[in-house]
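Only one protein chain is missing from this complex, and each of the others stays in its spot.
Labels run A, B and C following the written order; every chain starts at residue 1.
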Amino acid sequence: MEAARPAVHYLNADYGVRSWLFTRDHKRIGLLYLASITAMFALGGMAALLVRLDLLTPAGDLVSDDTYNKLFTMHGIIMVFFFLVPSIPAVLGNFLVPLMIGARDLAFPTLNLLSWYIFNLGALVTLWAVLTGGVDTGWTFYVPFSTAASNTNVVAAALGIFISGFSSILTGLNFIVTIHRMRAPGMSWLKMPLFIWSIYATSFIFILGTPVIAITLALVGIERLFHIGIFDPALGGDPILFQHLFWFYSHPAVYIMILPSMGVVSEIIPCFSRNRIFGYSFIAVSSLAIAMLGFLVWGHHMFVSGQSVNAGLIFSFLSFAVAIPSAIKVFNWTATLYRGSIWLQAPMLYALGFIGLFTIGGLTGLFLASIGIDVHVTDTYFVVAHFHYIMVGGAVMGYLGGIHYWWPKISGKTYPEGWAKIAALIVFIGFNLTFFPQFVLGYLGMPRRYHVYPPEFQVLNVMSTAGASILGIGYLLPILYLVWSMRYGQAASENPWHATGLEWQTPSPPPTENFSETPIVVDGPYMYRELDAEEVKRVA
Amino acid sequence: MIPSLISGLPLFPERASTMASRVDALYFFLIGVSAFFAVLIATLIVVFAIRYRRREGYVQEPAPEGALALEVTWTAIPLGLVMVMFVWGASIFVAMQRPPDDALQAFVVGRRWMWKVQHVDGRREIDQIHVPVGRSVKLTMTSEDVIHSFFVPAFRVKQDAVPGRYTTLWFQATKPGTYHLFCAEYCGTQHSRMIGQVIALEPADYAAWLAGSSGAQSMAQAGGATFEQLGCASCHRDDSQARGPALAGLAGRPVQLQGGTVVVADDAYLRESILNPQAKIVAGYQPIMPTFQGLVSEEGLLQLIAYIKSLQAKVN
Amino acid sequence: MPETSTTAGAGTVARPGSPGARAHAVAHQFEDAEQQYEAANLGMWVFLVTEVLFFGGMFTVYVVYRSMFPAAFAAGSHELDFVLGTVNTAVLITSSLTMALAVHAARAGGRGAQVAWLAATMALGAVFLGIKLTEYAHKFAEHLVPGPSFRFAGPDAPQAELFFSLYFVLTGFHAVHMVIGLGLLGVLTTLAWRGRFGPSYFTPVEVSGLYWHFVDLIWIFLYPLLYLIDRHH
Partner (left out) sequence: MHTSHPTISTTTYFVIFVLLLCLTGLTAGVAQIDLGRLNTPAALAIAATKAMLVVTYFMHLRYGSALTRIAAATAIVFLAILIGVTMEDVVNRRTGVYLKGITPTQSIGAWMDVGQEPAAPLPR
C-alpha cells in the first residue's frame, strides 16, 4: 500500500510564478490562501502584541488613545475578516474537499482562483485604510460612531471587507455545488467524512450571512460618503437596527470559524484513537443544527442595547438552545477515545487541546446567554476572554491541528514531530495564561476597548500580557519548522497516519488530477478494515 | 512575591446593590455547573489517553455507531440544566427592567466623553452621581452623539444610552461607598476616560448633600420656562380654545389615539410627541403640531418631560 | 507507525462509460455534460440565494422604517413618478419574456433567433435604465436627493429623507445589477453570434437568464413598495 513519492505531483507539475498565479488547481489555490492568511495573521498578531504591551500599565504609556483604538480595530478586522473566516475553509477546505469526496477539482475552478484575487484585493484595500491613517471604529462599526463621529478611514475599511465578502460567497457557493453534485460513486450523505459535513454547514452560513454584512457595511459607507441618513438618529433612523443587521452575519460568523475546526477535530480524533467515531450521525446533524440555530441568536450581543425585553428573552432562550449541539459534539468526541488505541502525535495534542479550550469557551458562553449575568459582563473582558477561547482556543487550535495532520499530504514531507509537540504544549499553556485572567477581569468590571484602566486591574493584565508573549512563541514555532520541513523534511508516505478517507488513498503530494481513477466508496468513514475484492465489485 | 500578588488579587467585584447578590448567586451556580463539566471532560480525556494509550495487538472492535440511550442522556441533561439557567437569568433580567414605582428619578445624558447628570430638583453633576442607600433610583438616559453605556460593576447593572431615544436603568444601593462608573460602549478617542463615580450615601448624609448648595432651578421649573418660551401653552391649554390635548395628569396614563390604539404616555411617548408630533395623533385632535426637532436640546427635552409630569402632580 | 494494519473502506474502479461520453465542452473536473450543466445551474441558484439576502438587508431597513414612519413614507412615495414606475415595470417584464425566449432559442439552436432575442432583451434593459436615469434627474432637480441639499415640505421631512435614502439605495443597487446583466448579455450575444450555443450546450444562456429574471423579480417588489404607498390620496 505504501507508494513511493510520485515523480509528478501537483507541486512540480508546472514551475514558475505564472503557474501559481494562474492555477485553477484547488490544491494550489489552497496554498495561495495559506500564504495570504499567514501574512494577515502575522499583521493581526503584531497589533495584538502592541495592545497587550500597552496594557501592561494602567496609564497605557506605550501609545496614544487614538493609536490604541486603531490597533485593536486593526487586530479585530484583520483577525476576523482576513484570518479566521477564511482560515480553515479557504486553506484546508480548498485543499481537501475534492480529495475527500473523490472529485478531480471543485465545480468552478476559475471562480475559486477569482475568490483568492478578490480576497487579496479586499485585504489590500483594508491594509491601505490601516496604513494611511487607520480606522478606529472597532471591528463592529457601530453607528452613529462610524457614520458621524469617527474621522478615520471608515469607508475604505468597510469597502475592503465588502470586497472580501465576495470571496467568502464564491468559496461557499463552490463548496455547496461541489458537495452536492460531485461526490464519488457510493459516497452517500451519511458516508461523507465529518469534515465535509462541517464545511457544508459553514458554506451555508457563507451564503446566507455574508451578503447581509456586505450590504450593511455598504450602507454605512454610503451614509458616510454621501452624507445621507440611513441609520442617523437625527432623522429618526435607528442605530439598533444597524446592530441587528450587523449581528445577523457576525454571530453566525463565529460558527464559520468554529464549525470547520470541529470538522478537523472529528477527523483527527478517530484517526489517532483507531476507533470509529462515536455518534457519527449526531455529530453530522449537529453541524447543520448549529448553522441553522446560529442564525437565530444574534440578539444576545444586544441585551443592553435597548432592544425590546421580549426580544432579549427570546434571544436568551435560543442562545441556550444552540449550546446543546455543541455539547453533543464534545461528549461524542470524548466517547470516541473510549477503548481505542490512542496515539498522542502532535495533531492529536492539538485536537485534545481544542476539546479542552472549546469546552471552557462553550461553558462560559452559557454565562453570556444567561441574560441576567450578561447585563453585567457584556462589553467587558469576560466577553473578550470567552470569544478568544472559541475563536483562538477553538478555531486556531483546530486549524493548527489540521495543518499538521494533513501536512504530509499537502507538502509530501513530514514535519519534525518533537518540535510540533513542544509547540502544541506552548500554545496551550500560553493561551490559558493569556485569556483565563481576562474572565476574572471581566467579572470585576473592566470594560473592553479600554486604553487606560483603574490600577487594581493591573496584576491580571500583566499575567495576560505574559501569557501573550508565550503564545506568540507558540505560534511562531510552527511557521518556522513547517517552512523548514518543506525543504529538509523526510519524504512522507501516501498515508503516514494509516488513516481512512479518500484523501489518503492517493499519493503524497497528490497528482494534479487527484486520483488516477475515480474512486468508489463502500463503507462509511472511519472504518479501519480491509475491503475484499467482492465488495469492490459489488458497488462497481 | 507571587503569593503576595495573589493574596491581593480580587476575584469578585464588590457587592453594593440589591441586584448584585442575585446576579452573583446565578454566577456561582453557573461556575459550579461549568466546573463540573470541565473537570469531567478533562478527567475523561486524560484517563482515556493514559488507559488506552497505543496498545500492542490492538484490533478495532466492531464498535456500535453510537448508543441512542447515551446520546439522549447527554442531550437531555444539559438541556434541563440550561433551561434552569434560562429561567433564572430571565427572572433577574425582568427584575432589572422593572423599576419600583417609588424610585427616585434622575436623568443622564451621555456625551463624548462625559456623563451629565441632572436630578429632579435641578441639581447637576458631571461624571458623578450621588444616590441614597436603601432607596431605588431610576435613571432615564439618552445620548447627544454616539452610543454610550452606563455601567456600574458594583451594582451589576449596565444599559446603553442611545441617541434619539430613552433607555432606563434602575438600582438600589445597599452599601455606602464610592463605586466605578464606566462607559462600556466604545465611543471613540477617550472612551476609556469616560469614567466617573457613583457615590452612595447613607440617607442622612444624602439629605445633607441635598441641602447643601442648592438653589438651582428644579428640572420641572426649567421645563416650565421652556414651555412658555416655545409657546406650547397657546395650544396645550385647559380651556375651550385648546387645539392640543391638555397635559395635566397626562404622564403615565393611557392615551386613546386615532384609529383606536391606546398607548401609555411614558417618557418615550412624550419625547416622540415633541420631536415627531405626527407619529401618534390623539383621538379628536388635528395633526397640526409642528416638530420641535432641533429646537430643544436633549436636556431641554428631559426638563419639558419633568414639567409635564409635575402638572400631573398638581392635579393629584 | 501504529501497530494496526489499516486500509480505508474504499477501492477504486474505472468509471463505466466510453471515452466519448466526455464531450469537448465538458471541463476536466466533471464526469459528463449533464453533471456540468447541473453544477452550473445549482451554482447560479445558490448565488441568487445570496442576492436575496443582499437585497434582504435593505428590505429589512425598509420594513422597520416604514413601520415607524408610515406617514412620511406615504408622503415620500407621492413624490415618485407613478407613470414612469409603472411603464418601467412593464418594460422589465417584457425583457424577462425576451430573455426566456432567448434561452428557448439557444436550446433549439437557431442562431438568428438567439441573437435577436438577446439583443431585444438588452434594448429593453437599456430602456429601463434610461427611464430610471430620467427619474433620478427629476429628483435631483426637485431637491429630493438626500443629503445637504434635500428639501421637503411638511412635518415629515426628516423621515421622508430616510425614505428617499432607501429609494436611491434600493433602486441604485438594482440598477447596478441591471448594468452587470447587460454586460453578461453583451458577451452572450457575441458568443451566440459565433454559434456557440445549441441543443448540446446552452448553459451560459440559461444561467444568465436566471440572473436576469431575478433582477426582474426584485423590481416586481420594489415597484409596489416604493411607488404605490397610499396612492389613493
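Brief remarks on what is shown
Basically, a residue touches a chain if its C-beta (ideal position, glycine included) is under 8 Å from a C-beta of that chain, and two chains touch if they have at least 3 such contacts.
Computed from a predicted model, the values in this text were never measured in an experiment.
Only one of the listed residues, A:G76, A:P260 or A:G299, touches the absent chain: A:G299.
Note on the undisplayed chain: of the listed residues B:A246, B:V264 or B:L295, the one touching it is B:V264. Of the listed residues A:I37, A:A129, A:M192 or A:I240, the one in contact with the hidden chain in the full complex is A:I240.
Even with one chain removed from view, subunit A keeps its contact list with that chain: residues 180, 208, 212, 238, 240-241, 244-245, 248, 295-296, 299, 306-311, 314. Considering the complete assembly, subunit C touches the hidden chain via residues 33-34, 37-38, 41-42, 45-46, 48-49, 52-53, 56-57, 59-60, 63-64, 66-68, 70-71, 73-75, 82, 86, 89-90, 93-94, 96-97, 99-101, 104, 107-108, 153-156, 199-200, 209-210, 213-214, 216-217, 220-221, 223-225, 228-233.
In this section, only the chains that are shown with their structure count from here on.
If you draw each protein chain as a dot and join the dots that touch, every dot ends up joined to every other dot.
Taking A-B and B-C together, the pair of chains sharing more C-beta contacts is A-B. Of all the chains shown, the one with its CA centroid nearest the global CA centroid is A. Computed from the mean C-alpha positions, the centre of subunit A lies at a distance of 32 Å from the centre of subunit C. Counting only residues that touch two or more partner chains, subunit A has 234, 236-238, 274, 341, 343, 528-529.
In subunit B, 54-55, 58, 60, 276, 293 are the positions where the chain touches two or more neighbouring chains simultaneously. Residues 1-15, 27-31, 35, 38-39, 42-43, 46-47, 49-51, 53-58, 60-61, 64-65, 68-69, 72, 146-148, 158-159, 161-162, 165-166, 168-169, 173 of subunit C are the ones that touch subunit A when the two sit in their complex.
Looking at the complex, you find that subunit A touches subunit B at residues 60, 65-66, 69, 136, 138, 140, 142, 144-145, 148-150, 233-234, 236-240, 273-276, 278-282, 303-306, 309, 312-313, 316-317, 320-321, 323-324, 327-328, 330-332, 334-335, 337-344, 352, 355-356, 359-360, 363-364, 366-367, 369-376, 378-380, 440, 443-445, 447-454, 456, 459-460, 528-529. In the complex of the two chains, the subunit B residues touching subunit A come out as 5, 8-13, 22-23, 26-27, 30, 33-34, 37-38, 41-42, 44-45, 48-49, 52-55, 58, 60-61, 63, 65-67, 70-71, 74-75, 78-79, 82-83, 85-86, 88-94, 96-97, 112, 145-147, 149, 151, 153-154, 156-160, 162-165, 167, 180, 182-193, 276, 293.
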